[in-house]
Each structure stands twice: as structure tokens, then as C-alpha cells.
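Okay, so here's the structure we're looking at.
The complex is shown incomplete by one protein chain, all other protein chains being positioned as in the whole.
Chain nomenclature is as follows: A, B and C, assigned in order of appearance, with residue numbering initiated at 1 for each chain independently.
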Amino acid sequence: MAKKIAASFGLLCALAGAFAPVGVFAQEDEFVPETLTAKAEMDPGPNVFVSVQNWGGGPSVAVIFSADDLHRKGSVSGGSQSHFTLSADGKTAYMASGYYPRYDSGEGEHVLQVFDVATNALTKEILLPYKLAQYTDDLSLLQLSADEKFAFIQNATPATSVTVVDLTTGEVAQEVPSPGCFGIYPMRSALGFSAICNDGAFTTYTLSEDGKTFQSQKSETIFDPDADPIYLSADRADGDLLFISYHANVYRLSDTDGVITKVSVTPIAEGVDGNWGTSGYTVVSYNDANGVLFVPMHSEHHDGSHYHGSEEVWAYDLKKNELLYRSPLADLVAIQVTDGEDPELYGFSLKDGKVYKYDVDPTARFAAKKVAEHAVEGFATTLLVSP
Amino acid sequence: MAKKIAASFGLLCALAGAFAPVGVFAQEDEFVPETLTAKAEMDPGPNVFVSVQNWGGGPSVAVIFSADDLHRKGSVSGGSQSHFTLSADGKTAYMASGYYPRYDSGEGEHVLQVFDVATNALTKEILLPYKLAQYTDDLSLLQLSADEKFAFIQNATPATSVTVVDLTTGEVAQEVPSPGCFGIYPMRSALGFSAICNDGAFTTYTLSEDGKTFQSQKSETIFDPDADPIYLSADRADGDLLFISYHANVYRLSDTDGVITKVSVTPIAEGVDGNWGTSGYTVVSYNDANGVLFVPMHSEHHDGSHYHGSEEVWAYDLKKNELLYRSPLADLVAIQVTDGEDPELYGFSLKDGKVYKYDVDPTARFAAKKVAEHAVEGFATTLLVSP
Amino acid sequence: MAKMIDMLLEWMDTAAEDRARGIAKTSGRRSFLQKAGLALVGGVVLPMLPYDNSNGQAFARGLGEPDELPEDCEYWRYCSLHGSLCSQCGGSVTQCPPGSTPSKVAWVGTCRNPNDDKDYLVSYNDCCGKGGGCGDGCSRQEGDRPGYRYGLASESSWCLANTDRGIHCTVAIVVGLAE
Partner (left out) sequence: MAKMIDMLLEWMDTAAEDRARGIAKTSGRRSFLQKAGLALVGGVVLPMLPYDNSNGQAFARGLGEPDELPEDCEYWRYCSLHGSLCSQCGGSVTQCPPGSTPSKVAWVGTCRNPNDDKDYLVSYNDCCGKGGGCGDGCSRQEGDRPGYRYGLASESSWCLANTDRGIHCTVAIVVGLAE
């Protein structure tokens, strides 16, 4: 047998021998072979994260772009149907997702993964209760406590609850039952979070210092889920929470007293021709320095059109209750605006498969103009900007 | 605490209660609620299988279409980077693939899965050596023995070998080392297979009856891998094996004596203007009844263009050595023709993401005309037609 | 009805489940009906046959449907659909493709049947345990609400209560009259 095998040795020996006649590592004065390496860290600077959810039984990815010119700097990847968030300093990324060893069938596990953004490296992984919400990504489905010592993770089996993870110990502190409520909106002044409930009220869950017990308090009715349903998307404005309804009514809420109270309701499309409604998934983004809210909008909105892409992005002055400008930015389903005096706006289009950067001009009523773009493969409904 | 929770019970109770006022299972004489079921079996009839390989850490799928009108009848799914084949009667499907529990990182396992085509059900799974070739799908990478009692599976680590699986016992019989050789071409008359080797010869591996040992025999040089490299794609013609080179030379080989011998070489593009070459992955398909070979072709072929999509599909009479017709079928990378007097041709276009059916007219020099099409998501380079 | 409620409560599990079951048993179940109304019927657990060889002809009794049902997103019972049509994947309007498993839970829409001008409750079940996309994707999502009304949430996977989580396509089962 050995003889017959020897007759077919072919490639192997050629491989070994082929190094003789070619110049690899040979005495060529002018040529030094290149070396293959992995880049240790991304270049510094502010970043934009687009969270690409995988619904096909494979890895979800948060793609990291330079906030300056949207060139791709790196990525972190996890399991299926991910939810994603960042630390306030942008240095740490969190992804909750599911790994299914047989992809489309059989059991799996749900984990929270912690990544060092600079190196794109996985630094910690925490096994979660097997209940993670398998839901189109929204920033409200994975949030950190104000002190960033705890992570709150939305469950749905479809019974809803929230897993509280102690990030210091790396352990699950408790599972907070939240039947009929959804979305996680952490408090700023205490350890805990609020959630939107099916009857139009909010419930606020205040946790003990170790995260292991909770007390809950339900608000008065805040909105009408039949007549004026709100999105999960939210942002903070001077400490208050901003939500928006399908019909473009902005709900400004306070959670400072351990329960949600209504501050104001502002119909931003009132008096505008064309039956405009809110458009997309990540639809509430507020520029702090100028008090201007940005919202993707579409005309002739109707039952079922709330997740359609935008025709315009509106800049609305929430201090003066004034619609400032309607920038014609088509097909966006997620936006984020930075908080400074001269804001930058970022948007993601599912239809185009692209992330966009827009300069916003405060001297031109906050009109937005495209300055950069980059392709993004896959399904994304959220994006985040880090310092 | 119970009281605070009770205040937020919302959805749950509404769910329980909501059945009262609506008519579900109520006394409505004229309305009977529908039932939800899974279809037990696909409709009978010949099928076309398009093997969609997943390279992104998720499930590969063999999509099953009606060979009549290409409507989608079902599918079977497995792991990553699959290879696929069928029993001769089309009733049993085989997929070799990898499952990686953490998708893009960490260890995995390679398996051979057996499916009942009618029910799309997984009937058997056999764990393989962790060496399965992670290679663009080709029919030569997973083959059955002539008696269908054994499966032969291509390995590459990148050292090459072939795993022999005893389908009766469901166990791996042996791993045949095949250094420098690739592709599996089972013998018709004995238990074993041939493989193409790096020096242009073939090696034929003849197995013992239990599949557990082998003897190998190397052929004379058959082709020049530098000047006239052949594809992995092959078909049978009157018992012989047909291969084709990048430059559209058809190699007709015999394996009846336990070693490969050259029968003939036919340059099908000789004398045709335009510097035509072979085009795609599954590029050799032979109609038995008429002795006509079908090959996807493109003009002005050059180094590196061999996997490009077709401009035409050529019908070539291998008995008379005559080019019969050049049908203008664009962008195909895989074709299969049926074996009867009135052949049907099927093709897959990566560019279009579609499978096509063409009627072939024997009275019109085997010209092919599109009669049906269907979208196919994903990356495919092979297709199969079953009775 | 008691049994139906028990089936619905299969949604609930572990700690959250036990507390919630307690709530459900002790609180006035019907007090929410008027404001919650039809919109909250989601999550219905349907009577399921293990297999069906009727080729999907077992549907549509009393609905005045044509013999051959439309295969596009505009078909009336797809009014809240968000997913791929199983009728294009080897199944039918009410049948999962062979080898897949109907989801145990579902979201629900209320759709007007143009054949009799009545509103029907439609249960949208995902077919689970099979990989790969298939069929036209529809996103009509009428009556859709975010997860705070989970039974109307078309943005959820509804294979989430099955052992096999892979989502293949979605069927639309008429389960009740809405008035």
C-alpha cells in the first residue's frame, strides 16, 4: 500500500520543495518579505455603531465606523437577534444575544457579552436566563444603570420580565417580572428603570443597592395605546424622558420621583399638511445644547406604516415648540444626533443598506446635509454615537 | 410588593379575558375557526434542488422546487458550508456541513445528515471527523457509492483525505488519505472512487467490501494543471466520466479498470471566434438519450475568469463532435440537463439569485428557451434534478 | 374557558410565571375588557393537528373565500402580517411547510374580509425549526403595537416559545369573528 500512496504524494512534496527556486527568505538584498499581523487597536476618535441583528441563525454584528468620515474601523460580533448598548464613554460595548448550536433547531443559550471597544475584544461573558426577547433591536431592550454597575435586559417568553445583571460580579442579580410591560428606561437618580405597560401607564422598578430585590410603582395613564401608541424609542432632554407616538405626538415624562409623570405632550405635526407621522424604529433623538428634537417622518401615514422609512427628518425646537426645518432625508429608519452646539446627525437606511452622516447647520434652522456614507450589510434598526 | 405588582398585571389578564366578547370557539353557526397544521409531505413529482451554502456561520439550505414549474415545495437545512447530494431515486438527500456553537469562533462539529425528501425530515445524523472541506460547494465533494451503501466526503485541513461513511451502520468506516488529490468520482462497477491529483494524474481508491480498507492506483498523466486545468465538475456519458477544462476541452475518461484512462479530449470551442472558455462551477451536464453535452460558456476568457457567469450555454454533440447550438443564457454558474429524449435544462444564476428552467428542442439543434424561474436567496454553485 | 386560560398561561414561566398566575387567579379578569378590547387577544394557543394532508383546503369555512387563495401581501387576511408567506415556501395560507413546526404562540390582527364585509381575528403563527429565507416578505402590520402589547407585536419572533427557534415563514389562521 505504501508504494501506491507514494505514487500520489504530489502536492505535499512539491510544497516542500518549491521553496528552493523562489525567493522566499532567500538572499535577496533588496526584498524583505512582509509580515502578517492583526491590528492591535482601532484608531482613536469618536465612533458610530450600527447594530446589525442576525435573524437567520448566525452571528449579529455591531459595526464600528469613524464618526468623522464613516470609514469602517472594526466590529464586534455575538449571537443571533442581538441587542446592543454602549458605556457613556464609548469604551465598552455590551451585546445580549442567543447562540443556538444547531442554528435553526434545538436548544440554545442567551448571553450578555462585554467588549473592549478599542481592541474589539470580548472581555466578559455572562450566561443569562434563556428568555431573551427575540425582538427587532431597540435600544430600550438592553440598558445600563446610571452608574453602569448593572445591565438591564428585556426578556419575553412571551411573558415579559427583565434580567438584572451585576456587572461587577458578573452574575445575574435577579429577574424582575414585568407582565404586560416592555422597554427599559433606566432612572438617572436611582438604581432602577421604568417600562411602558399595555394600558398606557408606565411601571417604575426601583432596585435595592445590590440589585437583588425591587419595588415597583405604576403611573397614571400616560398615553392611549389604541389611539396614540408610542414607540419604544426614547431619549433624554434635560433629565426628562422623550417618547413619540405613531402620530408624532411627543410625550415628555419625568421619572425623578420614582414613578413616571407626564410633563407635556407636543404634537409636532399639527397644522402641517400631508398627514405626517413618525417613521422608523430609532425615531427620537434630542440635541441637548440647542434643545432640538430630530424625528424621521413620512406623509400620508396610516395604520401599519409606522416602521416605514422616512421621507424627511424634522428638526423641532422643543423649547419654543416650533418646527424648524424639514430636511429631505429619505428611507431612514434610525437616527442619532450628537449633543453639542454644532450637531452631527447620523442615519441608517434599511432600503439602501447604508449609514449616513449629515452636517446640521444651527444658523440655517438645523437643516441637515449629507457629508458621508458607508455600506452596511444586513438588518439594523438602531445606531449609537460615542465620544 | 404583591400589591405593586398587581397594579401592573395589564396584558396578562386582558388576554385571559378577551376571549369572552369575541367569537373564538363561540356559538357561531356559520363560522368554524381554522386550524393550524404543518403539511405532512411535499406534493409528488420530480424536483430540482438548489444547494445554498451558508458562509456566514448559519444554516445552509437545499431548496426544493417542482421540476415542472419551479414552484417552491420545501427545503432541508443543515450547518455551515454544506455539501449536498441525492440518492438516484431522489427520495433521500444527504448534506455534510459544520455546526459551530459560537458561530464565528471556537470549536464545532462536522456531520453528515440524511433527510427523507418527501417529508423534509432529518432521519439520521452521523458525526464526521472534524476535517470537512470548507470549500465552495461542488457535487464532487459529497458522493454516494454506486450501491448507495457508502458516502464519500471530501476533507481538507488543508491536507486532503476522504471520509468513508457506512450508511447501513451509520458509522465512519475509514479516512482515506489522498494528499495532493481532490474531488470524489465514485466507480460504477466497484466500491471506490477516483480523485484528481495535483500533477494532472488521477488516483483511484478501491475499497474493501466493508469500506474499511483501500488500495489505490495512480493513472498516467491525464491533463496539464498549468496549461489546461480542469474543473471539479463532472458527469457520466455511457459509463465514462466527462470533465472540462477552463479552456473548454472535454476530457472523456474511463474508470472501468480500477484506474483512470483517457478515452478522448475534445476541444469544443476550437474554431469558434471570440476566445470562448468555460464559465461557472457546475459546468458539465450530459443528456444521455441524445449524447449531447451542455456547457455554460463566456467569450474573451482569461486567467481568473473561469468562475464568471455564462454568456451562452452550448449544446455539443459528443457523438458527432459537433457544436449544435449556442443559447444566449446569461449569468449562469451551474446547469443540469435531464437525460431523456426531450431534455429539460435547469440553470442557476448567482447574479440574479434565481433558478431557471429551459425547454430544449431536439428538433432545433437543442436550442434552449426559458419557461420558468424562481428566486433563490443566498450563495449556490450546484443544483440537482431528481426523478 | 378555564382550560383556554390555562393554555394562555403557558406563556408564563418560573418566578414571573408563578407571581403572574397568582395575579390572574385573584384579580378581576374582566375589568380590562372594555378598554383592552379585541386588541389584546394575542398569544392565543390554537388547536393544532400534528399533521394535515388536506393541502390547506381545510380553511375558510364560512369566509366566502375563492377556491384559490391569493399569494400576495395584499390578501385581506395578511393585514397585520410581518414575515414571509408560507404559501410560497411549500406550505399554504394555513399550513407550515413540511418539516417545520407551527409556533405555539402568535400575534393577532383584526382584518376585514371583503367577501362578507366582516372583521375577523387572524392569528399569525411563525413556522419554526427550519433555516433559510423563503417567500415574499410582507410588512403590512396593521394594528401592530410594540412589546407592551405583546399579543399584537409583529416585531417579535413567535418561535420564541418553541424548542426550535429558527423562523422560516408565517401563516395566517382565521380564529374568530371580531364582532
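Just so we're on the same page, contacts are C-beta pairs under 8 Å (C-beta built on N, C-alpha and C of every residue); 3 or more make two chains touch, one makes a residue touch a chain.
Keep in mind it's a predicted model, so treat the numbers as computed, not measured.
Novice: Checking the contacts here: which visible chains does the omitted one touch?
Specialist: Taking every chain of the complex into account, the missing one touches A, B.
Novice: I'm checking contacts with the chain that's been left out. Which of B:F49, B:Y94 or B:Y231 qualifies?
Specialist: Of the candidates B:F49, B:Y94 or B:Y231, B:Y231 is in touch with the missing chain.
Novice: For a quick check of understanding: of A:S75, A:Q215 or A:T266, which residue touches the chain that isn't displayed?
Specialist: A:S75
Novice: So one chain is hidden, and I want to know which residue out of B:D147, B:E209 or B:D303 touches that hidden chain in the complete assembly.
Specialist: Residue touching the chain left out of view: B:D303.
Novice: Looking at the full complex, which residue from B:P59, B:G74, B:G90 or B:G108 touches the chain that isn't shown here?
Specialist: Here the residue in touch with the unshown chain is B:G108.
Novice: Identify the residues of subunit B touching the omitted chain, counting contacts across the whole complex.
Specialist: Touch set of subunit B with respect to the missing chain: 55-57, 80-81, 98, 100, 103-108, 129, 131, 133-136, 154, 156-161, 175, 177-183, 195-199, 225-226, 229-232, 303-304, 306-307.
Novice: Mind listing the subunit A residues that contact the chain we can't see here?
Specialist: Interface with the chain not displayed, on the subunit A side: 2, 5-6, 9-26, 28, 30-43, 52, 54, 58-61, 63-64, 72-77, 118-121, 377-378.
Criterion: only the chains that are shown with their structure count from here on.
Novice: Draw the chains as points, connect those that touch, then say whether the picture is a line, ring, star, complete or other.
Specialist: complete
Novice: Between subunit A and subunit B, tell me the centre distance in angstrom, where each centre is the average of that chain's C-alpha atoms.
Specialist: Inter-chain centre distance comes to 39 Å.
Novice: Averaging over Cα atoms per chain, report the distance between subunit A and subunit C in Å.
Specialist: 28
Novice: Return the residues of subunit B touching two or more other chains; collapse runs of consecutive numbers into ranges.
Specialist: As it turns out, subunit B has residues touching two or more other chains at 5, 9-12, 14, 54, 58-59, 77.
Novice: So which bits of subunit C are touching at least two other chains?
Specialist: Within subunit C, the residues that touch at least two other chains are 11-12, 19-20, 23, 32, 36-37, 40, 43, 130-133, 148-151, 166.
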